[in-house]
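Missing here is one protein chain; the remaining ones are kept as they sit in the complex.
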Amino acid sequence: MIEIAKITRPPRHIIEALRSLGTATIAGTLGHMGFRNPHMTGILPQTKGNVICGPALTLQCLPQRPDLYNHGEYADPETQLHRHVLYQVEEGDVVVVDARGDMRSGIFGDMMSTYFKGRGGAGIVIDGVMRDRPNVEKLDLPLWLKGWSPNFHVQTDIYPNAVNVTIACGGVTVVPGDIIVADDDGVVVVPLSMAQAVIEDGQKHAEWEEFSRMKLMAGESLQRYYPLHPDAEEEY
Amino acid sequence: MIEIAKITRPPRHIIEALRSLGTATIAGTLGHMGFRNPHMTGILPQTKGNVICGPALTLQCLPQRPDLYNHGEYADPETQLHRHVLYQVEEGDVVVVDARGDMRSGIFGDMMSTYFKGRGGAGIVIDGVMRDRPNVEKLDLPLWLKGWSPNFHVQTDIYPNAVNVTIACGGVTVVPGDIIVADDDGVVVVPLSMAQAVIEDGQKHAEWEEFSRMKLMAGESLQRYYPLHPDAEEEY
Amino acid sequence: MIEIAKITRPPRHIIEALRSLGTATIAGTLGHMGFRNPHMTGILPQTKGNVICGPALTLQCLPQRPDLYNHGEYADPETQLHRHVLYQVEEGDVVVVDARGDMRSGIFGDMMSTYFKGRGGAGIVIDGVMRDRPNVEKLDLPLWLKGWSPNFHVQTDIYPNAVNVTIACGGVTVVPGDIIVADDDGVVVVPLSMAQAVIEDGQKHAEWEEFSRMKLMAGESLQRYYPLHPDAEEEY
Amino acid sequence: MIEIAKITRPPRHIIEALRSLGTATIAGTLGHMGFRNPHMTGILPQTKGNVICGPALTLQCLPQRPDLYNHGEYADPETQLHRHVLYQVEEGDVVVVDARGDMRSGIFGDMMSTYFKGRGGAGIVIDGVMRDRPNVEKLDLPLWLKGWSPNFHVQTDIYPNAVNVTIACGGVTVVPGDIIVADDDGVVVVPLSMAQAVIEDGQKHAEWEEFSRMKLMAGESLQRYYPLHPDAEEEY
Amino acid sequence: MIEIAKITRPPRHIIEALRSLGTATIAGTLGHMGFRNPHMTGILPQTKGNVICGPALTLQCLPQRPDLYNHGEYADPETQLHRHVLYQVEEGDVVVVDARGDMRSGIFGDMMSTYFKGRGGAGIVIDGVMRDRPNVEKLDLPLWLKGWSPNFHVQTDIYPNAVNVTIACGGVTVVPGDIIVADDDGVVVVPLSMAQAVIEDGQKHAEWEEFSRMKLMAGESLQRYYPLHPDAEEEY
Partner (left out) sequence: MIEIAKITRPPRHIIEALRSLGTATIAGTLGHMGFRNPHMTGILPQTKGNVICGPALTLQCLPQRPDLYNHGEYADPETQLHRHVLYQVEEGDVVVVDARGDMRSGIFGDMMSTYFKGRGGAGIVIDGVMRDRPNVEKLDLPLWLKGWSPNFHVQTDIYPNAVNVTIACGGVTVVPGDIIVADDDGVVVVPLSMAQAVIEDGQKHAEWEEFSRMKLMAGESLQRYYPLHPDAEEEY
């Protein structure tokens, strides 16, 4: 039997607070806290306008070799680890896959995506590609990927090696249970231990920005309104 | 006079059957038949929702050198081979160009695309770019490309060297007359000699999948419904 | 105090004439005049259908080092040069940034973009990325970029080093005051001294093309209608 | 305390037999056995003429983040995992590092290499770089690397995350205890379970090749002497 | 039977004259004659100090597909086209291979190289890699490659598709029979029709340069001695 580590899911108010901040505020705040690059480079939203936030379940892929993976033994679907990461999914979870940037291995397709959707998953993030785009898009599932390929997941060079281990994805380390936030700017990783501080710091910014934005749009002075100058605070 | 090899076009029922399977089923089936990667990496649909299938006419580009190509002699348009591949186009054909990944040479523009459309071409596939996007998009022509450039086809480093020879495009070998299938997952190549077997194998899958998809969307067991477990067959 | 060179803006009729030609005609004409590649490779329109033309204000970024840029001193926003390039903006100007292809440094965000819009800027071109996409897109601002990142402009490896100096962007040299034309084909650079000749040459092409396009769409002969054959001129 | 898995070392005769075959014979034999690419791409011998064979100890690096690695806590050298992989070294072992292709992080330097040499290590293989080349080269230690950097191992983007876990290096999966063979052709991985078969198959080839080589050098027929034609066997 | 086009070899005095000019003079002269880039980018000399010049025999590799290449049928060595390009070799010839930049397919190994040497081949140029480096280096054969791999030529993604057809190698088009000149600067291609002009122009430069070199080494004025100023001609 395949043993898979369980993750601890963060409380709902943490999830909600991070989602409402958005990735730009979170990434900037993490940057000021010493997390230089919390953003997964090269992993793009597949439909605009989605915002998701949830704990990470991880899948690690590695280059194929015949003693670790072969098509024959693989005939039993239950040995396929990309299924097992989906078995772990609870409502609001995010599946994050280290596909090593491979552009020829469609990690999940139509049926796997449907199952993920049926279990209430929040979204999927892959340092690689998915397949069956014409059908998958009908599911209206939030996806951040490098692209698409019609090839199946073990058709060329990689295979799924482990579930819920620490991985790297898009140049960022992801520990199972980390909080993933993704929107049109891309995907950021919030370590659980930094989440509370990010929320506190991030919320400070938001309030006067709406006022400043209105002024700037009217062609007013950047020096006066961004950041808000003490002289302009009264006005606000 | 320029001699160009003619292609043999496959019967219509083969074309129709492959189009209805879609690239994901075809690529997977070809993979199981030993064609590891039938998918052209990095060549993306320029508008969503198109599905095309048709025989390949090919154009090979190579790096420029003054004894093989020069602007002076090139003044006579009839020496330009990118025109000659279009002269070959019959209804339903797909033009496939090996542009060697060049991002600065717009292989076809507005007028060439209009002519291609006028002859009933099914679509164009290029391991490179096209130009005149604002006008070309009005034609509503299915295109799979790496991108766009306003530069014309011989403006920088490459030139068209041969029509209807075997080429590579996006990492896949294309023989003139091969069947090209393209949709939102990308472009796959079906060798004529494998087409019948692909169709037979591909059609087996499709039937019970609709039933399973419905079950999975309702959050039912992946083990039971995908692939369809013998215990669930009766239910189906 | 920071000294920044002023640019000389070209007359309005030059701007209007270039905008109406579009990038494909301009790039082709420049190519025939010996400017092999006037097109910025890899910098893509972020929304389709925009066409802009205007003089370039430039911002040069370089790799960070602690003696030239450090977070402490940078606390005073007025030392941040990415603000200063925006202070130069007049109606119709285009800001062009050499971000050295960096994908992890969001050069401008929501507030800077709003200020740019408020001043009447025509558009922004970056050999790199912006941030705050969910908010920036509401501004309906024409943008040509390599992508997006939630990170702020000095969060990882680069910093703004100079305003209105000669830069390279997407493989093309840009002198402050050059005319930038951008549409769905991408971004081209028109040196001021070549603008008049480009306009004269470019306008010659446009007239009979509409007639030819109609013929080609009807499946007529490419040899006869493109370029327009003397025999067909009478018909036209 | 840091727990690290121990490896099982293969018997000496296996090691000796594989070393005498060389990587070309081994890679070819593995290829015929279904291990398509056992060769680490892009990892080059740093001095010519070395041949090593030994069991793999592995070190996995990942992108830095402040909750998993920070300079402050790292002050205690005993928390540094790149030291711990060296503590495991016995005579004849090969250390293999997944540095994720990073060219700016010198995984080991002068002192670590000296310690490795003192313990009798056979060689080091890194999908990245080392530092202190002027001193390290004096040790005459067999090294296969992507290059060199004077930066120390955690100076920029990565840090050592785990010892003796399964990694990928140069596009090949490496399990701790796998047999690594490296020479001027590069580095190959021999899974323990395939070693005996590789040896048996590989040895069949070697015998008549010396005879054929002599003939070919004299300009004799390739058809007759390679592979050795039945007609030529008598001659041999 | 496999039909292969024969090449016409240029007269010996052309070969000798080009060899004595060296690649830098040739490339520069070709550049001034309108051949912008006659240099194969990324293909490096494997041992220093070799200079070769000879006519090109070409081998074209393409991505594998099971209908064009399969291991089973390939069992008959005489169907392997990489052998057939060697069968064409006469004394002084250069074999040029378009391996599409593949780093995992050792095009030739020990035995093939020995046969090539035995037939008097001048050298081998590959946009890819060779194998068996420990043995091949004993042959002291001039080689320009991207590197080495122990894998055999059809072990992973490509196969040899045609002999003596026009190819591209390192970004330069090579027609069978073109003259290849290679030294420590790399590999250049001289089209037969440009050879005489290159020789005449190239020889003009060489004479006074030795004099100027001596002066410059002594710290004399660059303005006066390079290019040789009329005032300094008398001195010379």
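Worth a mention:
Labels for the chains are A, B, C, D and E, by order of writing; each one numbers its residues from 1.
By definition in this document, a residue touches a chain if its C-beta (ideal position, glycine included) is under 8 Å from a C-beta of that chain, and two chains touch if they have at least 3 such contacts.
Small disclaimer: the values here were computed from a predicted structure and weren't measured.
Hidden chain, full complex: it touches shown chains C, D, E. The chain not shown here is touched by just one of D:Ser20, D:Asn70 or D:Thr114, and that residue is D:Thr114.
Within the whole complex, the absent chain has one touching residue among D:Gly106, D:Pro142 or D:Gly202, and that is D:Gly106. The omitted chain makes contact with subunit E at the following residues, 22-24, 26-28, 31, 36-39, 41-42, 44, 48-49, 51, 183-186, 188, 209, 212-213, 216-220, 222-223, 226-227. Remark: the residues of subunit C touching the chain excluded from display are 33-38, 62-68, 70, 100, 157, 161-162, 166, 168, 171-173, 175, 189, 191, 193-194. Considering the complete assembly, subunit D touches the hidden chain via residues 77-78, 83, 86-87, 103-104, 106, 109-112, 114-115, 117-120, 131-135, 137, 147-152, 155-156.
Everything below uses one rule, namely that only the chains that are shown with their structure count from here on.
Chains that touch both subunit A and subunit D: there are none. The interface in A-D, B-E or A-B that matches A-C, meaning over half of the contact pairs are the same by residue number, belongs to A-B.
Taking each chain's centre as the average of its CA atoms, subunit B and subunit D sit 41 Å apart.
If you average the CA atoms of subunit D and of subunit E, the two centres end up 32 Å from each other.
Residues of subunit A in contact with at least two other chains: 36-38.
Pairs of chains in mutual contact: A-B, A-C, A-D, B-C, B-E, D-E.
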